[in-house]
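Could you have a look at this structure, given as structure tokens, before my questions?
What you see is the complex with one protein chain gone and the rest in place.
Naming follows writing order (A and B), and every chain is counted from residue 1.
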């Protein structure tokens, strides 16, 4: 079976953060995750990640999804791959793909097509390459009639070789059995005293084996990041690529500023995304919606014809024909059913809001099951926490909740219950009843004149 | 009288939305509206819009403002114009302008200057043209000593003709009587079996009539959109053009990101517009204001020296020296008078707020008439809806509304009325009075110790 080794031991000193470089994020996901996705999309799931600097963070991130091995000393790319020999030896049939954990844009097409060439040409090793406008600093590919004769690093390249624009991406296919053998023959007799994976090519050729190269049409597979500026560029590149895909699908954008859409997000045609909107993983948005400006939607399912204006929504569901905002937060486990209208300064948490219910302003609905066509007065609060436990409120269809009502959970309002403004509901209320808790209004005449007088007297 | 025919039958399949292409919006207005405005600014009001794909949406949008005719089959631009012959025959004196409904940047200057040349040269038809850096794909203008000899499409152009950078904008002036005649002679003997409007030129010349071209200095008159990416480009172009105009007028911008200003908006010199601000149709802003970040202002009149920070305002009026925000919504029909201060998390709807009144935080004022120098405590709610009808609150000058007060409409507070915190006002309160509705405060000692004990007991 074909395998993958991902090199994820780098530090990224110039990032100035204590984190392995492959864990720095592009569009919200570690670069390592982008590399893993490309493998999975190519049908490659037998993956070994070689960790090094702060390797425990790699393990923590992967959460056991894949094998990891530790490169305890930093002795070069060849040495990194050597750590994975036990992983390779479990099954030496087939081929092994070696990838850099910090080159996030490696694509499934390049992986598959390189494998095809690799097997067709019966190669021991096949380098994945690309052509760059400015190849300075990269290892140049020396092509021969039958394959390649090696990779020449910038510092070793002749003037003629420096003109070569085809460069090493750092990704390779190896025949697994050959890789194990070649690793055993690597030496660290160079100035840096490191084991270079690229040296395997010369060794293979010397043994009469074939070495080849597959040139990807997509030079972005080489892109990596050494500092925060590079990382910003990767993010910008990915942002624009994702937005470009949605434009093609018929999503409307009239100003891209501040819009970040993570790569797994789905959006229906005819939906408009306004400036400043951030759409995160797990989000699916229907057709003909208007989302933004300045929304954050994370792991939510949004129906069709939904209008969200300055809404933050997390782990929630919004059905069709809903209008929310401006300035509303849907906290996890909320379900807003079709036809609901939510106005400004409203928080919904862990609640279901029934069809056509209205929550107009300055209201908190938490841990509640709300029926259809309920009307919430301004300032309503579900008192879901008594300092010890959280309890639920149940509100029946057609209820009319007066302004500044407190609903002290656990409590249940039946159908079409009215609550008077300023009332604190502490017990269940039957269908059709009015609940009221109000003192007598006293009017003390000339109060403000006396107050003004006492102020003047001072 | 001079007339206009606007071709608005296109579908825009690559937009992936069921809407006629001319209804896709640039800076908030359909491209068709931009074309109509250019006509109106040129003094041309006798307009016939030729609809086709989902033509009923064109009618719905126009709301009877102009004549429309339906092109039921899609048989080319010539065929589209043929549908307007009855419109033309009502008055065959004068000239007729033919425009594309999806080229929004046609400008009044080009329209007027082209008409001048058209009449001076006694032309049957005058093509409006522009010179493009890259003319590939456009019909080239073949000039002669006395006018033009025709328009050659890309696919028919010789190598020499392909070098011509003057291209057809798709806009033409015709002598109306000639246009009717020429349309009658169009044939659809080409491969596509369509009637091409450009064929009228050859027919006119063959009849010994004059055909000419007017070259606009502004190549943007040709810009159109076939997909969402093009539409984004049109929006970006228009955004920057509008902002450029305001910069010239002395409006301050230090960062343009997320700023979209529709073309009819007026802004006084010395006003600063901050990032993320969207200013929509019908908005007029005075001098020395600070608007933004992240405001949405739609159809509002804003005075001088106004500071709006994260405010959304719709169909409302704000007088001089007002400070609002952050996070405030003015819903339609609100009038905020001079010297008012509104703080955070406030909604005003269909209300007048008198001079120097303060609404500091977390308050809803709806359907109310509020006097001068009123102070609203935090959490005040005007209870304007009883589940059946909406009523108004009237609050006199110098009132002091306590925190978490409910004002149950209809209700009237006189001058300088005080309401105690937490009071629900259910009847009118005379001038200078205090209204209070408060139970006796009971203090139960050691409550939390007992509560903690019972918790520990569990």
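Going forward, a contact is a pair of C-beta atoms (placed from the backbone, for glycine too) under 8 Å apart; a residue touches a chain by one contact, two chains touch by 3 or more.
Computed from a prediction, not measured in an experiment: that's the story for all the values here.
**Q** Pick out which of B:191, B:206 or B:443 touches the chain that's been left out of the picture.
**A** Of these options, the touching residue for the absent chain is B:443.
**Q** From the list B:108, B:150 or B:326, pick the residue that touches the absent chain.
**A** Of the listed residues, the one touching the omitted chain is B:326.
**Q** Given that one chain is not shown, which residue among B:34, B:53, B:87 or B:418 touches it?
**A** Reading the full complex, the residue touching the unseen chain is B:418.
**Q** Residues of subunit B in contact with the chain that isn't shown?
**A** 244, 247-258, 269-270, 274-276, 293-294, 309-310, 326-327, 343-345, 361-362, 375, 377-379, 387-388, 400, 402-404, 418, 420-422, 438-449, 451-452
**Q** Hey, which subunit A residues sit against the chain that's not shown?
**A** 15-17, 25-27, 227-229, 231-232, 235-236, 239, 257-258, 260, 275-276, 278, 294, 296, 312, 327, 329, 345, 347, 362, 364, 379, 381, 383, 385, 387, 398, 400, 404, 406, 408, 416-418, 422-427, 429-430, 432-439, 451, 455
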